[in-house]
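As you look at this complex, bear in mind that one protein chain is not there, while each of the others sits in place.
Chain lettering (A, B, C, D and E) follows the sequence in which the chains are written, and residue indices restart at 1 in each chain.
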Amino acid sequence: MKLLVINPNTTQAMTDAIAEQAHAAAAPGTTIDAVSAPWGPASIEGHAEEALAAAATLEVVARAGDDYDGIALACFGDPGLYGARELSPVPVVGIAEAAMLTACTVAHTFSVVTVIDRVRPMLEDVVRRYGLEGRCASVRGTRLAVLDIERDPEAATRDIIAESRLAISEDGAEAILLGCAGMGSLERAARAELDGVPVIDGVAAAVKMLEGVVGLGLKTSRRAAFQTPGPKEVKGEGSVVEAVQERIGTTVAG
Amino acid sequence: MKLLVINPNTTQAMTDAIAEQAHAAAAPGTTIDAVSAPWGPASIEGHAEEALAAAATLEVVARAGDDYDGIALACFGDPGLYGARELSPVPVVGIAEAAMLTACTVAHTFSVVTVIDRVRPMLEDVVRRYGLEGRCASVRGTRLAVLDIERDPEAATRDIIAESRLAISEDGAEAILLGCAGMGSLERAARAELDGVPVIDGVAAAVKMLEGVVGLGLKTSRRAAFQTPGPKEVKGEGSVVEAVQERIGTTVAG
Amino acid sequence: MKLLVINPNTTQAMTDAIAEQAHAAAAPGTTIDAVSAPWGPASIEGHAEEALAAAATLEVVARAGDDYDGIALACFGDPGLYGARELSPVPVVGIAEAAMLTACTVAHTFSVVTVIDRVRPMLEDVVRRYGLEGRCASVRGTRLAVLDIERDPEAATRDIIAESRLAISEDGAEAILLGCAGMGSLERAARAELDGVPVIDGVAAAVKMLEGVVGLGLKTSRRAAFQTPGPKEVKGEGSVVEAVQERIGTTVAG
Amino acid sequence: MKLLVINPNTTQAMTDAIAEQAHAAAAPGTTIDAVSAPWGPASIEGHAEEALAAAATLEVVARAGDDYDGIALACFGDPGLYGARELSPVPVVGIAEAAMLTACTVAHTFSVVTVIDRVRPMLEDVVRRYGLEGRCASVRGTRLAVLDIERDPEAATRDIIAESRLAISEDGAEAILLGCAGMGSLERAARAELDGVPVIDGVAAAVKMLEGVVGLGLKTSRRAAFQTPGPKEVKGEGSVVEAVQERIGTTVAG
Amino acid sequence: MKLLVINPNTTQAMTDAIAEQAHAAAAPGTTIDAVSAPWGPASIEGHAEEALAAAATLEVVARAGDDYDGIALACFGDPGLYGARELSPVPVVGIAEAAMLTACTVAHTFSVVTVIDRVRPMLEDVVRRYGLEGRCASVRGTRLAVLDIERDPEAATRDIIAESRLAISEDGAEAILLGCAGMGSLERAARAELDGVPVIDGVAAAVKMLEGVVGLGLKTSRRAAFQTPGPKEVKGEGSVVEAVQERIGTTVAG
Partner (left out) sequence: MKLLVINPNTTQAMTDAIAEQAHAAAAPGTTIDAVSAPWGPASIEGHAEEALAAAATLEVVARAGDDYDGIALACFGDPGLYGARELSPVPVVGIAEAAMLTACTVAHTFSVVTVIDRVRPMLEDVVRRYGLEGRCASVRGTRLAVLDIERDPEAATRDIIAESRLAISEDGAEAILLGCAGMGSLERAARAELDGVPVIDGVAAAVKMLEGVVGLGLKTSRRAAFQTPGPKEVKGEGSVVEAVQERIGTTVAG
């Protein structure tokens, strides 16, 4: 099974960390390619940045075609997920979605512990978009910027564990989701500290979820929300426009 | 008061129709500029197209700066709305949002009657994103593609009215929202036919909503969801990247 | 455009303050009349008082007929709103409703900061009645009685700002609604103190909302919830009975 | 145990029918007085009529003081219920509330079958006000006006049973609530026809609920929503103003 | 009227206390038998114990047949309630259900104060199962094991009252439900301490609820959720298998 993991931001060091985490989770027969977004923000910490990252992610998805058996989007807001499902012939999962669904099998409620508090409302919206608000005890921000995690992993680990403890004691969390694709390297330390509480990294969860979905022979439903787009004129000259034009297969006036 | 109305798709004829509808709704002192997205799909009928349109819309918003007192996004999915709130110093409203909030003052429940059924799940998600599912009787699709409306307005009117009648009799709708920015021209006919049931065009509603919000001296909250983005490296060379780079005010490595 | 603003309680000083706030918000062509309830409680701080105020408000609405283009109910519980919609041929908005809907365009979540904690459950019910619980971060009471606000505006301002800060920091509020018709005079001070957080007075919001709704040519839906009452015998001799009798247009046995 | 049953409308024949239904349900030691509202509409089929009836009902409740051990409000919208709880020192239940809570012990879901479709949105709001929307399969209107029931009981019975069958087969109702205080006389026929499906008359249910609550020594909570009103000036000269003035115990300037 | 009260656990001292509480609540003509589960855990403080208790409870219910007019299940998780409704020809109520429904008539919101925090998620699920999450302010655990209550009633009373005060001041509870069948003896003390806040013991509430439901001539709906099981082979030799076999009336291969 060949999986593509897309880091929707443009920081290659983060893509490398994501790739490592994905490889560690993969089953023997699973191979993984990890790529960065071709353009866009170095990290995603707001709605505008997310919108750019979503478009850049769709460019990658459109170009990937059916080269892979499944695709994972490795940013905890799952930017571009629904559009990716439309454009791709193979299953696509987001790491937020994968982490939440996985948590539901080992805990009654989960909390997401994420980067700077600014992204909290975005992730609360993600939880609601998936209809999982009844399972989510809380989304908790920290003082960490996305790119701080690799700069000072020890401080990051301390912050995440401290906030996780509050999620558990104050909010009733029974599992902790690491709310950023770059936090996979903290999983081991967090699990050691938070005894009896599952700690879930979305990148690893997405790999396993894809292995399951692909293994079951499932494809994205084409019935309503995720129909393959019909031919459509897409104007412009940028790389994303080109990629989508090719995929949707329509003639275009630039 | 100067308002900017952005049509997130690239079909100028539709932008012209939107502009006309906006002018008709504007109060004496309100001036309106209407522009198309600089690139992207000719119409928005799916998530992938919406993602491209959102990025293109943000390009316009970023370039607009504070040239206007308020901005309306004229596509019923409100693409890029939250990112636009972050990037713009002035209030931004979407036409779906404006139509729904306005409906709440004249009816207990509303239905959205929109284009091809394919967009129904997207608009149901929009309703949920705004937390208004308790007021929404239904979202109903028709057989109309977005660009069919101007091609054959009479047939479009017949379809919209027929589906509206079903929304009223079957779903308990007390008001009808025209679920596409291009449907404003059908408002008069629909009102005439659907006696006693308010019919709301989002473009007009957005203009009045902006007049109200700007008149009250309100600005977008900077507290949590819609904070102005801090400096951030945005890689790439496309026009949207340039516009956002300028607005966020950061140095960038291409 | 002629608007009628009804203060559902019987304290003329409060009606005067409401009138001032309404005038300040009105567009050039809008004229405003403000009246007190003809009978009933001096302030509304509970369900029994609200029920009396609702009946007294309907008396005013019934007598107003079509003398105005729109009517605003200036008490944050919106007493009698749905009955007023039935009796009046013109649009009617409540200030709670108007404040909440307006907040939705500039913030992801709002809190209501109101008078004595006793009214908190009432206002929580109002939020739910409008289906906006997903947007409401909290309703917070203070130590202020309704009539304290004009007695000691400085103390009132201090209390409201202090509780607003808690709503923002503890509950995640992104906007603050002043939860009493008499609080309009505090708006300026609250905005100055709560930087980046919209502060909304319902009276002003209702005036703008009516200007918008009337400007769009909308009328209250007659489809289900707000049908005009048919002829009905209404017994009794009080002024409210007389007013409703006249409006519903039926013969009555006293 | 002495119970007061208040018919919030002014039709004595309906009060007599309600009294009969209440007596039939009462336990041996329970005595029942039934009274009509002193003024107001002959029947309650809309929000404006309900607002008047609520005020008139509070007049009765205020005058009753502690002459009774419990009070039932016998109109399916439970008009004035929350205000009555504030004003009365004894437990107050509404027949809608009593019917719904009782249904919850014998069925997983219930439907309300009521009079003309015009009241459907009102009763849907009542269900939501009590937080029971998860248990309510539907509210279904018929062609019956309130006062039709006693005029032609056989036709009324046919209509109610026909609509009940639809509630059961189409909406999944497991119990049927008779959605008008005047429908008690149809209970027997409806039970005979709807085999295996509980049919509940709210008047009878309210009597049993009060017997239970009073028997348990419970009083209305004074903690938040239903605090006894403090002294308050209530202006005016009508009978309701006088009654509430006496009960709240304050000096008043007319 | 003859009622059966089943203690789903096997601690006879607790059954005796439950019986006493039930007798105290019963109306003059009501007789009560109270029995322990024939086998299973000494107390119920988790899902596995509850599953065993549910099966043992169904054994009692199946054997009871129509010997009683109604059955109460006296454990606050209402174990086996829905199965009991299927097997029994007479109404069955759980004490959690009865306490919650009763609370709804005297308070806008209630909190459940229960034993060790371990059962909190279970009781939160019970609240949700009955669709009453909108009325429940909180479920609060204490340090008490079920069997601690009778061992040291004074300490138990102190704990319950302390946690109840927090539920009132922190969570907005307007009524307190004693969240364990063994807490009935604390009701008097709790009521004395928590002035103006109803305190409800589920055993007493269930007795009154059954008196009401039976008095109204109601039976469990056979329409959907609680249909009487048809003949079914039930394998095995235990007492529960035998009891259910007899009740379902089928031939069985052991």
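Following the convention adopted for this analysis, contacts are C-beta pairs under 8 Å (C-beta built on N, C-alpha and C of every residue); 3 or more make two chains touch, one makes a residue touch a chain.
Here the structure is a predicted model, which is why all the values come from computation and not from measurement.
Visitor: Could you list which residues of chain A touch the chain missing from the display?
Guide: Contacting residues on chain A, toward the hidden partner: 25, 27-29, 91, 93, 97-98, 101-102, 104-109, 130-135, 168, 172-175, 191, 196-198, 200, 204-205, 208-209, 211-213, 215-226.
Visitor: List the chain E residues touching the unshown chain?
Guide: These residues touch the chain not displayed: 10, 38-43, 45-52, 54-56, 58, 80, 82-87, 117-118, 120-122, 125, 128-129, 224-227, 229, 232-241, 244, 248.
Assume only the chains that are shown with their structure count from here on.
Visitor: Using C-alpha centroids, which chain lies at the maximum separation from chain D?
Guide: Chain centre farthest from chain D's centre: A.
Visitor: Measuring centre to centre with CA averages, how many angstrom lie between chain B and chain C?
Guide: Taking the average C-alpha coordinate of chain B and of chain C, the gap between them is 28 Å.
Visitor: Between chain B and chain E, what distance separates the C-alpha centroids? Give it in angstrom.
Guide: A distance of 53 Å separates the two centres.
Visitor: For chain E, what residues touch not just one other chain but two or more?
Guide: 108-109, 172
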